[in-house]
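Quick notes on the structure that follows.
FYI, not all chains are in this one, though none of them got moved.
Chain IDs A and B follow the sequence of writing; residue 1 opens each chain.
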Amino acid sequence: MTNETSGEKFDLIAIGRACIDLNATEYNRPMEETMTFTKYVGGSPANIAIGSAKLGLKTGFIGKIADDQHGRFIRGYMEKAGIDVSGMVVDQEGHKTGLAFTEIKSPDECSILMYRDDVADLYLQPEEVDEEYIRRANKLVVSGTALAQSPSREAVLKAVHLAKKNGVEIVFELDYRPYTWKSAEETAVYYSLVAQQADIVIGTRDEYDIMENAVGGSNERTTEALFKHAPRIAVIKHGVEGSYAYTREGGTYRAQAYKTKVLKTFGAGDSYASAFLYALVQGKDLETALKYGSASASIVVSRHSSSDAMPAVDEIEALIADQPVLHS
Amino acid sequence: MTNETSGEKFDLIAIGRACIDLNATEYNRPMEETMTFTKYVGGSPANIAIGSAKLGLKTGFIGKIADDQHGRFIRGYMEKAGIDVSGMVVDQEGHKTGLAFTEIKSPDECSILMYRDDVADLYLQPEEVDEEYIRRANKLVVSGTALAQSPSREAVLKAVHLAKKNGVEIVFELDYRPYTWKSAEETAVYYSLVAQQADIVIGTRDEYDIMENAVGGSNERTTEALFKHAPRIAVIKHGVEGSYAYTREGGTYRAQAYKTKVLKTFGAGDSYASAFLYALVQGKDLETALKYGSASASIVVSRHSSSDAMPAVDEIEALIADQPVLHS
């Protein structure tokens, strides 16, 4: 850490993976017929950091990147986006950057071909998580995928421990991806452990089911269980049917999805989280924060990338002002 | 679980490893010169279960044993000791029983040659931990070594989660063994995580230092940090200088070590824990419970094994009544 930054405070620090998306340049076809791919920064916590920084939040990032051209591209891009990258560690053991080749057959048929074996981000070590850095944050944004494997798992558990100890608010973005996890039970163990210590939990209904190792869970049961522990807000997203925020005090809020011309479904969750957190930091009420999240998500799904496409504040606010909601 | 046992309540259920000790039959020499070895059940939580059962507690055990002669010997021995073994799972993937060859050069120079690579106990899976079984316990005794590797780690974290959920008291025996753990940071992460959720924590001063990833920690700082979380009792052992119990309410108790003719140092901690917990279950006060622990430990170190040598209640009480304490 340089002297210049040592006193700086962050609205949020995200911890977890920063990867490369290789998006089909020619889309609306099977990937077998795509001959060129365009490179973007990707990975849920990196996208949230980029989205937040673009909205004007002071943002930091903790993660491990490969010591190669892809790793350097990621750090350079995030730095240019205004993110403090002093918490990013360069891998020294030859691990590679995670890759996501996206296939866009149609707006409804998107899939991702993942390269996640032994990728650098999963090798972040607990000793590389610095208490002084974390205490400079107002919020720590934890991505569930970073819990999928050791030592990244322990690095994140340590970060959560240090955040609690130093009064830093913990935001847990469930961000569940089946690869890397060994079993449903294993996932549920670590998701529960972190959710119980978080202040704000954000995820889709399906992701909460994963956390509970259950099928067809209900928002009522989920929030009842969560509010026995640390959480004060739980955001549960139900796709085109909109999203809900629940508070420990018993409040329930709902936002509807905004109409948009969908190009692909990737990146919706990350843009949602960054705009929602931006609104909270600005002191907006929960109902408004949900609208920011929804609007931001519908902008990103209409565009080609997940990171580069993150909207500015005025785009989000214009959409909220002008557009009718999808379901009344 | 059979019908007969389904309603039974346990004073305690221990979770973790049950292994084989191969104790030098000819001792007071280097192991290179020992030509025969005597077989005993070993492993801290198994020893605690055996010690507790021998003292008359209703005891259960959760753990994974090898599908071979050693595994069957362990289950048979524990069953004969009066322990409910319905929570023991037989490994189906060819993992072996952990082994400990003990070398007794002199009472002061003991060492253990461990076989712990890929042993069956570390393959207990979270899906093999049963909520119905755990809720039948008054106390769940967790051994720190069971946290050293996946999937045993997740099985224990799940057991802790289920114990909390069902109001079962958690006793965390730090039981630190350097093998299997990858780093000091990793150990500290999981030790802290479980200690913060436990009701009673038991360990040596050195083990608490491991938990804090610190050197030269003090009992004051340790207990101050612990009592911000769930623990209500912390027992900290200082070898021949005796042991301390601290309570959340501010009480401090000390027991001194009993004079004995030491044969070897193995097994002291396990016999301490079983007698200490026995006394608590009997409703003895903390000061008396510490004496039971101390007396039991000094009996076991004078004998050849750690499990078979576990004393009966009258032996412990006779020692407390008759023997002068080692340091006044």
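Just so it is clear, a contact is a pair of C-beta atoms (placed from the backbone, for glycine too) under 8 Å apart; a residue touches a chain by one contact, two chains touch by 3 or more.
Everything numeric in this text was worked out from a predicted model, so none of it was measured.
> What is the copy count for the full homomeric complex in this file, when 2 chains appear in place?
4
One rule holds in what follows: only the chains that are shown with their structure count from here on.
> Counting in whole Å, what is the centre-to-centre distance of chain A and chain B, each centre being its mean C-alpha position?
That pair's centroid distance is 41 Å.
> Please name which positions on chain B make contact with chain A in the complex.
125-127, 150-151, 154, 157-158, 161, 182-183, 185-186, 188-190, 192-193
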